[in-house]
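Only one protein chain is missing; all other protein chains are in place.
Here the chain labels run A, B and C in written order, and each chain numbers its own residues starting at 1.
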Amino acid sequence: MLKYVSRRVGVGLLQLLALTIAVFFIIRLLPADPVARLVGMNASPEAYAQAEQQLGLHRPLLTQLGVYLGFDPEIAPGLIQASLGVSWVTGEPVLKEIGTFLPVTLQLVTLAFVFAFVLSVPIGMAGALNPGGGADKGVFVYSLFAGSQPEFWWGLLLIYLCFFQWGIAPAPLGLLSPLTSAPEPITGFLLVDAVLRGRFDVLHEALSHLVLPVICLSFVVSGPIIKMIRQNMMRALQSDFILYGRSIGLPKKRIGRYALRAAMAPSMTIIGILYGFMLSGAVLIESVFSLNGIGQYAIRSVLNFDYPAIQGVVLVIAAVSLVIYLLLDLIQAAIDPRIVY
Amino acid sequence: MSNLEKPLLDARDLIVGYPSGGHYSRPVNGASLTIRPREVVGLIGDAGSGKSTLALALMGLVQAPGRILGGSVEFGGQDLTKLSEDELRAFRGRDISAIVQNPRGALNPLIRIGEQISNAYRAHTRATPAEGRAKAIEMLTMVGINDPERRVNAYAHELSGGMAQRAMIAMALAAKPRLLIADEPTSGLDVTIQAQLLDQMWQTVQDTESAILLVSQDLGAIANYCDRVLALHDGKIVEDAPVRQFFAMPQHDYSKEILGLHHAQGDRFPEQVSDAANDILEVEKLRMEFPVRNSDNVVHAVGDFRLNIKAGEAVGLVGESGSGKTTVGRCLVRLLDPTESIIRFDGFDIGSLDQRSMRKFRSRIQFVFQDPFDSVNPRWSVSDILIEPLRQLADMSRAERRKRAEEVMELVGLPVELLERKPRGLGAGILQRINIARALICEPEFLVLDEPTSVLAPRARNALIELLGKLQKELGIALLFITHDLTTVRYLCQRVAVMYLGQIVEEGSVEQVFTAPRHPYSQALLEAHLFPDPDHRRVDHPSDSALDGEIPSPIDLPTGCYLASRCPHADETCRSIPQNLSVLSDGQTVRCWKAEHEEEPAEMAPATKTG
Amino acid sequence: MNEFADTTFAAPKRRFNWLFAIGVTIVAGVTLLALIGPYIGPYDPTLTTPRVSVPPPSLSEIPGLLFGSFSNTLEHPPHWMGTDSSGYDVFSRVIAAPRTDLTIALAANFVSLGIGAVLGLLAGYFRNWGTELLMRVSDVLQSFPVFISAMVLVALAGRSMGNIVLALALVYTPIYIRLTRAEVLQKKVAGYVEAARAMGTPEIAIAFRHVLPNSMTPALIQSSVTIGFAILLTSGLSFVGAGVRPPTPEWGLSISTGANQIILGEWWPSVFPGIAISITVFGFAVLGNALEERYE
Partner (left out) sequence: MKRKNMSSPFLASVALAALLPVAASAQEILILAEDVPSGLDYDGPSAAVPASQQGMVNTMEPLVFYPKGEVNEDGVQLPDFSTIEGRLAESWTYDEETLTWTFKLREGVVGCGGATFNADDVLYTFARAKSVSGAAPIGWFLSNVSSIAGFDASVFGDDPAAKELGDEIVKIDDYTVQIKQSEPNALFLPALTAFGLLMFDKETMEAHATDADPWTHDWANATSSASFGAYCVSEWAKNEKIVYTANEDYFLGAPAIKKVTVQRVPQSSNRAVVLMSGQAQLASGLTPREYDSMRGRAGLAVSGVTGNESTFVHMNFDVEPFDNPKLREAIAYAVPYDQIIANGYFGQAEQWNGVVPSSYPGYKDVTSFTYDPEKAKALLAEAGYPEGAGLEAFGDAFQLTYVAEKESTLGPIVNIIQTALRGVGVPVTLNPIPLSQYGDRQLVKRDLGFAINDQEKPVVVDAGYGIQLFFVSPDKGGLNNMVNYSSDIVDETWAAARVEPDMEKRDAMVAEIQEQIASDIAWLPVVEYRTQWAHSERLKGQSWYADNAPRYFDLYIE
């Protein structure tokens, strides 16, 4: 078990290293260099050189890579020193910036996932219990429909209806109204911080701002989750051990519990993949609702050719995905004793 | 056993239907049967004949979307088909219980077996979880599982097939049902395990005074354990007779057909080939080891294997699963690269040839696989499947290939029209003939058959064995027939080799080995084999040469005789000294120093006589 | 009967036939529009009209407009779905968009299917350090956030259909590699593979002639879903500014340009293309599911 986890983490680190190096070189292929943005209207060759030097771009590529990885801590701290470098746009450490953007996204996606999951399990089960019945058809069509929706469009639609037409939702302006001061961050997750700091006004406000985006994301993600639960549940109900359980007269409730447990184990992998996908796809909902999440940060970084920020974002998102995959694999192993590491 | 006793279960004109294309197909169509208290009844029928459907329907269970369309099942004065699901649930497990094939799939993989047995028990009693656990231990002890306190905490996948089947019997009998429906309980188990298990089941049921409905395709199991036999055909019970009568004088055509081979053979053994014939295959040495993933250990699949086969001779290679017999077959045709070998085919050492050089021998050595469905490419037409070897190995025109394909189809008794079909929808028997045809298309001199009949229903199996016998005589091909089915070997082969843990432990003519096995393992194997002979029922003759326990791990082999840990005759010498294969005076070889010294065939019941 | 009673062997085979029909109809309709959509609209989808932000006709106006357009008495053909802030006819663009969306989706799907199937075959059939490396690389690719990779690509080489196809293929190839590999791992131990080997067929020929064709089913079924999702992603990419170039008719682009106005009450430039995406992707999902039920 421990051996398995450490092996996975080891392979993961190697993969992240490969990813880092790949991204490092790919973004340096970009046809535009970031220097122009800095020098602005003054494009004299001297100023250009000055700006280039400022960014460290005058060094040979491999030296830059070395600096980024942390082999030249005299020049600047790098990965080995737990630094993702400094953003070229804001001059802030990238790690610190990601630390403020990532929780927004994680919070949104996690809420949406929990919400979707809590709804989907009973719905998916209801479908599986009576296959081919009216309820099942409804559940099935719903799952296919929800799973194929453009969530950003639903976001716009909800804004139009709930905010513009009916006035029942707050303006799509991020987590807090501009005049509310956020509590001093502890974890970086606004909802958690609000509770920890006893700022329930902030909690209420943030939650009311999260209603629409969470509904949108949950709606979309509920499709595949319901479909998967329904399918796994059906498969479990068709399995030999359920038939056998019935043939020795186990009570209905017991049969249901057997089946649910068997349906959950294989669902974990897909949940992980969905979560990872949502994490990088949340950018659409973020921009519709002006949430300052990691997707917005990523877009801003790419648009501004902010190399350290791009590298940081890719690395962090990939790392988060890998960690989530690992966690869900471990949960699956906890549910299913056949999986041994 | 008294016929006057009131039936425990009485099913009348039972019809089970599955909707298909607007109407119902009826796998069970008017079946009637009775089971009396403490009676062991066999139900026999082809694969897909509806045996399992009927068995489940007797408990009021039908797999959706099927339904019971008519008839009645009377049990304890109530018609089960009229009961609500909740009332039925109470019946199941308490009054009628079941065990099914594939025990490891039928046990919940996520829950410890002790808890499962406890759940089954508590479903019908007011027992507390602690009492349930105690009951589980008690039941596991009863079905003969060692160390039940530890085993209750095991998961299904941690048990061997035989052990899982015992656990299932424990679960099924926990609430003391009056009828146990056993649906193919031993399919997929090795003969020695199968015998142990059926013995145990039989014994347990005797102790709990339950009745058994034993659903099986295996005539041996039916003959050895049942009091009465029912034959299911076309959805009806076509024959209902006491076991001896059934084997001696089957009435219905279907029964006659499945007993056909059994009757045709009689007591004769196949004729030996002439001593003058050349050895087509000489295996002087064959050793095969597989590395274990993430470990330095190796699996010793085959060690010190030696065998000669004469041109035109059929040799049976028998042994339980894990004995390495399939690996031997694959090494001989170089589907596997042996770790160490000298394999001479027609004088050439083919054991160490690279795949390219091996190609010129490919047309002379062919292989027939176990699973007929799996061994043909489902996307190709039969014709394409057949001529694939010709494309690879022969230089023929399209027309020549086609002609050859038609010839082999005729040879295996299939209509040429089938050539245009795809395998989808063809039965196992037909597909296995196609496989054999494909193996024969290059006119090989030597054919390895790896359990070619194990997935076939009795009728198809009989027909295929007859075909093989005929082909071998007509074409004069040498055969290595790998199987665990001793009945077939006895019918088809001139010589037989018995394998255990990667070694041949005994080898000789079929007559020698079957009538006078020298090695304790051969003795146990023959002993455990359920010959379809109701006159020498196992339950009537408790045997003493049964083996204990299960086969040791091939990773960590014993120092001395590999059988020592299970052999009833083993002593300190056996445990410490490795055994060599020695030729006895009558040409038989054996790997047992005791047998070698005795030089006397061990005494044995004439198990091969027919009824 | 209790609800468990008839659930046991529940595969509801071909039970959703009506749904399958809907899927086929939608997919066929979209395919037809991809062929003729750009030519049948009342306006050129890439040329503006002088009328900006015209709302769609109200229900009561429709009969009059219908009559007018058949009798040719109107000043100009009606804007059935209004016009957007640049003066494009929304209807003409909505029906011209499948050409773009479907082309991208199909190309992305088949590029990734082709590459994924071959790599998946190699990775599954020949297991060595090289293919192990391939799988690890594919893992890395899979953890690469799609929008970032697409935006980087677009920044690298400009907004073009080719680059979007490439970005999507990058996302989907690892999926196909995995799918095919998993199937190959099962199929490569099939009897017919060993049979082919026993008759001396070279490994590479076994891999391509026996294993690959028999391992394609899951990937082909996945295709329908993938095509649908590719349409979603294409529109999402347009939404973040990494999609096709304006004025190419593309649903996501229309939603994105209309998004700024929706909050001022100008809903039509976004809502109609959104409905089109919603229906189309649903159609592909339904079709994919029907295929899955049929062949698995």
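For the reader, a short list of remarks on this structure follows.
Here, contacts are C-beta pairs under 8 Å (C-beta built on N, C-alpha and C of every residue); 3 or more make two chains touch, one makes a residue touch a chain.
This one's a predicted model, so the numbers in the text were calculated from it and none came from an experiment.
Every shown chain that the unseen chain touches in the whole complex is listed here: A, C.
Contact with the chain not shown here comes from a single listed residue; of C:Met81, C:Val111, C:Leu153 or C:Ile262, that residue is C:Ile262.
Listed residues A:Val9, A:Leu61 or A:Leu173: the one in touch with the omitted chain is A:Leu173. On the side of chain A, touch with the chain left out of the figure occurs at residues 31-44, 46-51, 54-55, 88-92, 97, 100-101, 163-168, 170-174, 177-180, 205, 208, 287, 290, 292, 296-297, 300, 302-305.
Residues 46-48, 50, 52-53, 55, 58, 85-88, 155, 158-159, 241, 245-247, 256-257, 259-265 of chain C touch the missing chain (whole complex, contact as defined above).
In the analysis below, only the chains that are shown with their structure count from here on.
The mean-CA centres of chain A and chain C are about 23 angstrom from one another, to the nearest whole unit. Inter-chain centre distance (chain B to chain C, centres taken as mean C-alpha positions): 50 Å. With touch defined as above, residues shared between interfaces to two or more other chains in chain A number as follows: 131-132, 243, 246, 252. Residue positions of chain C touching 2 or more other chains, listed in rising order: 2, 4, 7-10. Across the complex, chain B meets chain C through its residues 61, 63-66, 84-86, 330, 333, 335, 355, 358-359, 362-363, 366-367, 369-371, 374-379, 385, 388-389, 392-393, 435, 438, 442.
The touching residues of chain A, counted against chain C in their complex, run 11, 14-15, 18-19, 22, 26-27, 29-32, 128-132, 136-137, 140-141, 144-145, 147-150, 152-154, 156-157, 159-160, 163-164, 234, 237-238, 242-243, 246, 252, 255-256, 276-277, 279-281, 283-284, 287-288, 295, 298-299, 302-303, 305, 310, 313-314, 317-318, 321-322. The part of chain C that touches chain B in the complex is made up of residues 1-2, 4-10, 190-192, 194-201, 210, 213-214.
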